[in-house]
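Here the structure comes first, spelled out in structure tokens, and everything after it is commentary.
Apart from one protein chain that is not included, each protein chain of the complex appears where it belongs.
Presenting chain A:
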Amino acid sequence: MEYKDYYQILGVERSADANAIKAAYRKMARKYHPDVSKEKDAEERFKDLQEAYEVLKDPEKRAAYDQLGANWRPGQDFRPPPGWNPSGAPHGGPDLGGFSDFFDSLFGAQGRGGFRSSGFQAHGEDSEAAISISLEDAAQGAQKNITLEIPALGPDGRMHRQPKNLQVRIPKGVTEGQRLRIAGQGGPGMGGGPNGDLYLHIRFLAHPKFRVEGRDLYHDLHITPWEAALGASVEVPTLEGAVRMKIPAGSSCGKKLRLGGKGLPGPGGKTSGDLYAILQIVVPKTLSEKETALFTQLAEVSTFHPRR
């Protein structure tokens, strides 16, 4: 196992007093707490911080740790000295299972025994993960197969992360940023306590035809210059299939046409957002001889001057 330099983890000198250790922990914990931090390795860093603080805040444990001496380097291969029997109090906190082999080799075995026999129960940690779904899945509801890494209690009584496969029924009407709770599928409870819950944060996969704002959908509807000028009935895609929509004569580029109730449904399908078709007038890149002639004729006879 690897030696851990608890002083380095907390960023304090070996001579730091209790107040300095507490202040350093609070500062670092704010930075790396998994509920607060955006750092990639926040969970691991926070676990290390908790472990370091567990030892250094307790004078007896700290004294026992200090007995190892100051010549160890972080990551150095470590075995407890022969006859190791620290005077530090056994660890009895509820987070024992999450600490390292190094910690357990110094304090763990006695602590775990005391912990179990104390009848202590703890609710398992909640787990959070993101799930990406299509707009169609959000509109119609879906069953998704997901694989997560969640904490699990090993046969040795210590926490490990292990993959877990589950199928989740996603209710109709979810939107981006919302959270789904799956009761009892988080980290395992301790001492017979209930499991934590799993929270899935909904993300939408990019859609080739629609942008989303809240429950409204936006679609860039490409039309020809003559459809814009003369009006037309054109097909517009929706999540439930194409529908026909009337383009009023004299429509300009960027005009927003609303298809009521064709956006994303609300929870249980109760209320729906709208679909907005944004007109984009598309001009052919190359013109046939006849088209050129007609456009030229139009340019000659038209009195329309948009820049005046």
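Operating definition for what follows: a residue touches a chain if its C-beta (ideal position, glycine included) is under 8 Å from a C-beta of that chain, and two chains touch if they have at least 3 such contacts; residues count from 1.
Convention: contacts and distances are computed from a predicted model.
Visitor: With one chain of the assembly withheld, which option in "DNA polymerase Y family protein", "Amino acid ABC transporter ATP-binding protein, PAAT family", "MerR family transcriptional regulator" or "Succinate dehydrogenase iron-sulfur subunit" matches that chain's UniProt protein name?
Guide: The correct option from "DNA polymerase Y family protein", "Amino acid ABC transporter ATP-binding protein, PAAT family", "MerR family transcriptional regulator" or "Succinate dehydrogenase iron-sulfur subunit" is "MerR family transcriptional regulator", the UniProt name of the unshown chain.
Visitor: If I consider the whole complex, including the chain that's not displayed, which of A:Leu166, A:Val243 or A:Leu294 touches that chain?
Guide: A:Leu166
Visitor: Quick one: which of A:Asn19, A:Asn71 or A:Gln143 touches the chain that's been left out?
Guide: Candidates A:Asn19, A:Asn71 or A:Gln143; residue touching the omitted chain: A:Gln143.
Visitor: Among A:Arg73, A:Arg161, A:Arg179 or A:Lys256, exactly one should touch the missing chain; which is it?
Guide: Considering all chains, including the one not shown, the answer is A:Arg179.
Visitor: Touching the left-out chain: which of A:His33, A:His160 or A:His207?
Guide: A:His33
Visitor: Check each of A:Asp5, A:Glu39 or A:Asp126 against the chain that is not shown and name the one that touches it.
Guide: A:Asp126
Visitor: If the hidden chain were put back, which residues of chain A would touch it?
Guide: 22, 26, 29-30, 33, 35-36, 46, 50, 121-123, 126, 143, 145, 165-171, 173-174, 177-183, 185, 193-194, 196-197, 199-200, 267
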